[in-house]
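Missing here is one protein chain; the remaining ones are kept as they sit in the complex.
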Amino acid sequence: MTDAGSRDRPDEQEKAGLVPWLDARLPVVSAFRREYVDYRTPRNLNGLWNFGAILTVVLLVMLATGIFLAVNYTPTAAGAFASIEAIDRQLPSGWLLRSIHVTGASMFLAALYIHLFRGLYYGSYKAPREVLWLTGLVLLAMVMLTAFAGYVLPWGQMSYWGADVAGKAVDAIPGVGPWLEHFLQGGDAPGDVSLHRFFILHMVLAFAVLGVVGIHVAALHVTGSNNPLGIEPRGAGDTLPFHPYYTSKDALGLILFALLFAVVVFFLPDVVFEAENFRPANPLHTPADIEPEWYFLPFYGILQSVPSKFGGLLASVGAILVLFLVPWLDRSPIRSARFRPLYRACMGVLVVCFVLLGFVGRHHAQGGWMIAGRIAVVYYFAHFLVLLPLSARTERGIVLPDGIAGAGRRGA
Amino acid sequence: MTTTGPLETDNSATDSPASDSPATGKRRDFLTLLTLAAGGAGVAAFSWPFLDSLRPGDSGAARPPVDVDVSKLPPGQQITVVWHGSPVFITHRTPQALERLQQASLAARLRDPSSAALQQPPYAANWHRSIVPAYGVVVGICTHLGCVPTYSPAPDPTTPVANWPGGYACPCHGSKFDLAGRVFIGAPAPYNLPVPPYAMPTPTTIRIGANPPGTDFDFSSIQQI
Partner (left out) sequence: MRGGVILRFVALLGLAAPLCDMSRAAAQAGPHDRVPHQAWSFEGPLGRFDLSAVQRGYAVYAQVCSACHGMKSMTYGDLAATGLTMEQVGRIAATQQVPGGVDAQGDPVTRAATPADHFRDPFANPAAAAAANNGVAPPDQSRLALVYPGGPDRIYAVLTGYREPPAAYRPSHAGAVYNPYASGREIAMPPPLRDGQVVYTDGTPATTAQEARDVTTFLAWVAQPHLEARHRLGAQVVLYLLFLAVLAFLLKRRLWSDVH
């Protein structure tokens, strides 16, 4: 090889051996410095921008606790419930690992919804960040599948009947439904085969999520972060190096999030532990109120509000699929809702509808909840398919600030 | 370039925190170090439950003795019982076998004929390595590399070795033991087969894992299993 001549000169900084040696062969150190130390970030990010880092840390915690739980878990219909009871009671610190994992699932999805809201509100999905948005939605789908599969594993009453209801939803697909349900479940009803599959699916998807997170962050670093004004940074005056500004801000956000996490783990376990799931699965006795975890309730509400079974399935899956279209449904050149009064109002109504649909799901769309649910479903889809494209028309003539530094509270 | 600790950046001068006066720089250093140290301590403490969960369960309390009824065991036969996860051979030795055990010609072929090495409780440190000569109780794990020896009680002129008096033959690397578990010279195994603590509450009951009243023997004190 004759092109090694440029590498013959010693490193400019004259630091001793190992780091420059490694970096010349695999530039991990300089890449880290470029992407996480010197990386220019808009100076006006608010607390909602903490959630990406929060999600990454919670993901790592979930993977770690998940591995140590899996080491002690038995993935059979006969042994699963007892193995988790053994983790909870007899394994040293097992109760703590399990509590962190169960609470972490809810905290993860709460952070994910906030992170998603930030993206919708501030137009982080618009060009040139469409791939960032799409990879994020792929992550949302993967995380939801992972969470669903994980909930089946304890093989309690809710685990079993939740899997049964999901099977019935697949069964509702016209034509292939019954065959597909039988195929995926590996049998007539949830049992050993489906439990094994859910276990492997849960572990594999969780690690796949880690990989897709890498792609998501890589996509972010191509375009740089969005910011609350939705205006691209014009120069160094509009940005700050990631370290120490956003490392310190993310650290603070992480600690506050950890505080909330700890309060739930240690003092409010009833909020995340469904009591009915402390009963072992009984295929002969259906619990009075089958419902999914809180983070699925809005989609459950959509499912139950639509009169037909397959229609409900289409609508609840469609509610996520429609998000993939948002960069192309919303053509307004203005990114941030801060400068889009109609869009801001619509976002508020959307959030109210989403929470309302959660309550509809909890009440199984009975009586008045059915009407509320239908209105909310109509609004949800209208928001994306009708209001979003039309809102651009009301935004003619809106004047945006000059730049980030210029629009900042104190100016440059 | 001034250095104020691990948070120093060498980027544009407009926003580097290094451009402060030395007084505030020192205070920030302490706060930085304190925060990092406190945070690091928390992260280290967070690893504790993970490591704690790997701790093996408390096995000491959960090992009751195993009672074996040998009243129906014919002379010359052996049964294998599991104790502490290991196989234990209980052999009903015939009078002829016991006679052969006492012969000097056999003792000359053994590495440790008088059981000098600590591989048995004090009440089994005799020529038959047991409480009563009729019943031999040994842990069936070859002291070479841990295989389970096969039971070959019948004397034979040629197999498994020339002038075989009867005993145990390990299939893995050829170690041989007599019917009292004593290892032959030339075998790869270094020690006699261990004898576990056991008692005989009745003449036909063998209680493995308990010592006879008045004696004390801890199985973990043996030379090598």
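Order of writing sets the labels: A and B. Residues in every chain begin at 1.
Convention: a contact is a pair of C-beta atoms (placed from the backbone, for glycine too) under 8 Å apart; a residue touches a chain by one contact, two chains touch by 3 or more.
Since the model is a prediction, treat every value here as computed from it, not as a measurement.
A.B. asks: Which shown chains does the chain we cannot see touch?
C.D. replies: Among the chains that are shown, those touched by the missing chain are A, B.
A.B. asks: Out of A:G191, A:P228 or A:G373, point to the residue that touches the absent chain in the complete complex.
C.D. replies: A:P228
A.B. asks: So which bits of chain A touch the chain we can't see?
C.D. replies: For chain A, the residues touching the absent chain are 43, 46-48, 82, 85-86, 88-90, 95-96, 99, 110, 113-114, 117-118, 121-122, 228, 240, 244-245, 248-249, 251-252, 255-256, 258-259, 262-263, 265-267, 269-272, 275-276, 278-279, 288-289, 294, 337-338, 344, 347-348, 351-352, 355, 358-359, 362, 409-410.
A.B. asks: On chain B, where is the contact patch with the chain that was removed from view?
C.D. replies: These residues of chain B touch the chain that is not shown: 7, 15, 17, 20, 28, 31-32, 34-35, 38-39, 42, 58, 61-64, 69, 72.
Definition applied: only the chains that are shown with their structure count from here on.
A.B. asks: From the mean C-alpha coordinate of chain A to that of chain B, what's the distance rounded to whole Å?
C.D. replies: 50
A.B. asks: Which of the residues in chain A come into contact with chain B in the complex?
C.D. replies: That would be residues 37-38, 64-65, 68, 71-72, 90-94, 96-97, 100, 236-237, 240-241, 243-245, 251 of chain A.
A.B. asks: Please name which positions on chain B make contact with chain A in the complex.
C.D. replies: Listed in rising order, the residues of chain B that touch chain A are 7, 9, 11-12, 14-15, 17, 39, 48-50, 52-53, 55, 57.
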